[in-house]
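Heads up, one of the protein chains got dropped from this complex, but the rest are sitting where they should.
Coming up: chain A.
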């Protein structure tokens, strides 16, 4: 992506023959602030991770967490119990919350960029509706009852729905043109949601399972699911990061981007496939968590400005932080029960987001 380095700075679009040897003071300042922000987010995420391992029905001290993480089986029963809690309960859900949060945050920022629509969410590429429909079908037709059985159906459903949306959006002129992508996603989502409702209205067991699945939770999934999901998220994120300079240029309009040497079709294909993989993987493992991607993308845009090379990493970290924090809060608010992270993302996140909107902090694209 020739030229993107100069174009994407705060100073704007002037492509000069003699580029300034050093960035202007203002630019350096902005860059430093963004780097500091990134470090703060990372530190907060680290703290949240420790808290997530320590907080729960049984509170653990940091030293107990440390011991529980790294000790092999222990003859002392109490310490062995702690080890089991940390390694089989808290660690998986913490890892999943981080992985899924990154996926949804990055996915949300990307889908808003590629559809050029400030109200696009990760569900738009059809993966939420596809996964829900697959789960409903798996239960109604095959009689699966356990989440571990239908999670692979969810993966397949999300993948197929995402592929269908992408295929439909790329028929004809201009693959993945923003409006077509948004509307094709909406059309397929509407259709699949209706089918899911139809299935769940005619099958009690499916309805029963779907009402829990719909809440969106990071608990109860083992590492056998989490590692493949994390692999997909790593792949998707890498592909996403590679397209960011080009995505910046796409924001200037197709003609300008083409003039600056961007391969528009290739960029869009990679970007949208990345969104589908990210959102699909997260949805399959956690259930549909709506609103998170949309929210953190806007907050990241507020923090960094419109440069996607900064916006997307911020969105990913924010997504992880919010999802992890919501999962922690969910464990303590309704003791002895738990509140699903997906529910809390909306209940806690949405009002905070609305306040930001109301104070004029959130802008369009």
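Just so it is clear, a residue touches a chain if its C-beta (ideal position, glycine included) is under 8 Å from a C-beta of that chain, and two chains touch if they have at least 3 such contacts; residues count from 1.
One rule holds in what follows: contacts and distances are computed from a predicted model.
Going by its UniProt record, the hidden chain of the complex is named "Iron ABC transporter" among "Na+/H+ antiporter subunit E", "Iron ABC transporter", "Microsomal dipeptidase-like Zn-dependent dipeptidase" or "Putative SUF system FeS assembly protein".
Touching the chain that is not shown, out of A:39, A:201, A:265 or A:332: A:201 (per the contact rule at the top). The chain that is not drawn here is touched, among residues A:38, A:69, A:168 or A:219, by A:168. Within the whole complex, the absent chain has one touching residue among A:180, A:248 or A:304, and that is A:180.
Chain A residues in contact with the hidden partner, per the touch definition given at the top, are 117-120, 124, 168, 171-174, 177, 179-180, 182-184, 186-191, 193-195, 197-198, 200-202, 204, 207-208, 211-212, 214-215, 290-291, 294, 298, 339-340, 342-347, 349-351, 353-354, 357-358, 360, 362, 364.
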